[in-house]
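What you see is the complex with one protein chain gone and the rest in place.
Moving on to subunit A:
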Amino acid sequence: MDRFLPLTALLALFALPIDAAQSQTTERAPDTMAARVLACAPCHGAEGEGTSDAYFPRLAGKPAGYLYNQLIAFRDGRRRYPPMNYLLEFQTDDYLKKIAEYFASLRPAFPPPVPPVDSKEVLARGEQIVKNGDPQHGIPPCSACHGPALGGMEPGIPGLLGLRAAYISGQLGGWRYGTRTAFAPDCMQIVAGLLTEVDVKAVAAYLSSRPAPADPSFAPRGSLPMPLECGSEPH
């Protein structure tokens, strides 16, 4: 998709009402995805780039299959965040797929990573878990599924860079406390259950300190030897 389209569409949208008021004709809303998802903009940004609120995630450039799974999970209540559950409750699979593909196609710039506030030890512990796991406690390396460069894998595994620490620990907490569930078998629930509070903090600190690649590249489907089975990533 033309990456400039959303911007033009937005401009058109804001130009329209004035015209409409002047001519008193009833103008239709722009027939674009950008106009259709304006309802998401206050929390995710007009191009899915995220907002200053650390808890509101970026959507742009994530794998379409992953985003689609999340939209279905919100609609059906398997992933809980009431304002989003409410907005999506009566939308069809087809439309949610189009919304997912739309955000997956956008490439707004990433904000620069926040300089880490955590100690070197904490970051080192995080890096250790992400790259090598913790065999003693049965924790698999995150990179085994999310990719050596942590860019994610088609179709359902997201990258882990460009996310903020509060969001990462919030999601790992969501799996541990059951407010976020993915298709069974829910491998992330197992992984999150193996991490201690200290591990979660370390992983979130490390991941959020790494710069995100300008153009995300996903590992091809089936290219990584996943240590656990995941319902969201069928073989």
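Everything below uses one rule, namely that contacts are C-beta pairs under 8 Å (C-beta built on N, C-alpha and C of every residue); 3 or more make two chains touch, one makes a residue touch a chain; residues count from 1.
Here is the rule we go by: contacts and distances are computed from a predicted model.
**Student:** Between "Phosphate transport system permease protein PstA", "Phenylalanine--tRNA ligase alpha subunit", "Mono/diheme cytochrome c family protein" or "Sulfite reductase", which matches the UniProt record of the unshown chain?
**Tutor:** Of the names offered in "Phosphate transport system permease protein PstA", "Phenylalanine--tRNA ligase alpha subunit", "Mono/diheme cytochrome c family protein" or "Sulfite reductase", the absent chain's UniProt record gives "Mono/diheme cytochrome c family protein".
**Student:** Of the residues in subunit A, which ones touch the absent chain?
**Tutor:** The list for subunit A reads 13-14, 16-18, 20-21, 24, 26-29, 35-43, 76-78, 82-83, 85-92, 94-95, 98.
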